[in-house]
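Apart from one protein chain that is not included, each protein chain of the complex appears where it belongs.
Our next item is chain A:
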């Protein structure tokens, strides 16, 4: 799957949906009355069903994300098997600024973004380290490498910058013949931990010498909350680092990649993966990347409520002056308060649910948004950003503290309308495992 022009897909035509709902009346002149919200509901019903089919599709889908990937565009690609990013990729879920929330199954994939790869291989276990934390035990071995790469991270290795390093280096584990129980870590730069697809699932493997590999584990993070709530834009390198993309291929190689894919004419995910791998390289993260702030993201965006997230960010900002922090706080303050609350809850619930359950919940939510009973922010957001373009939406309720729990609750309940029903997803029985879990 490949986009036409400079975008992969910038999302659904939100303005058209809003036009449908408001009965075709132009916005600028009238108070919006969502009289036809069911037309919009039908649109989302179809879109979410498509998302589900893609998420559970057993055939290999390759999406080449050479441009903008937002909202609906993300829904059409991230659920698929391979997502190829390029230097032109721009990913964002900007819905909270629009009075909506990250939909198209985003509560599923955003809540599962692996921050980085951490080796949790058996080799490490043999060194008698507990199942996690092993990295800290390698601090001594790691220190020289950190000094070698001061650009990448601070001088002393912490758990977090070790992870960063791992995304850009290949770990070589060599058995010292004298102490076979105590493998030494040797690093090689400029190599990518690459993906290997076996019959049932994608594993990330690292080379440990002599053609042997160890499986790596994903460490999860709260970057999904960050991306989903602030609408932050990620570039190709960041998409790869957080797992939204599976590969990074420079755009100049795309034509050859496409040709190669056409030539093999195989749907076998292992074959496809091997081909993309040939064209892939590991991009370097920009210095300003949010990825260098995983610690702060983790500390702040793991908080229980929007209010607590904001106050955690603000107290970080007090400690150190940082443009990234103020931009992040600004983004949260500009977004619809209602959207923030329901988005956070949606991602939190999504973290514990399957992709089908996520879409059913998001469908309930989107219907509530379009009915506009609790808040009409979606229409206001569309007016201010897409139609009038004054970029000055007047949110209602205007403040976080004016939104009660029961208001938030209502977005997650069945819609109180006789003709309304929950999203009914097509039965997909006997799915192979890899068709359900792709992220």
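By our rule, contacts are C-beta pairs under 8 Å (C-beta built on N, C-alpha and C of every residue); 3 or more make two chains touch, one makes a residue touch a chain; residues count from 1.
Convention: contacts and distances are computed from a predicted model.
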Request  = Determine which name in "pyruvate dehydrogenase (acetyl-transferring)", "Acyl-coenzyme A oxidase", "Exosome complex component RRP45" or "Vacuolar-sorting protein SNF8" the UniProt entry assigns to the undisplayed chain of the complex.
outcome  = "Acyl-coenzyme A oxidase"
Ask   = For the full complex, which residue in A:51, A:66, A:89 or A:111 touches the chain that was left out?
value = A:111
Task = Using the definition of touch stated at the top, determine which of A:8, A:108 or A:222 touches the missing chain.
result = A:222
Message = Under the stated touch rule, tell me which residues of chain A contact the chain that is not displayed.
response = 111, 118, 120, 130-133, 198-201, 203, 215, 217, 219-222, 299, 302-304, 308, 345, 348-349, 351-354, 405, 412-414, 427, 429-430, 432-434, 436-437
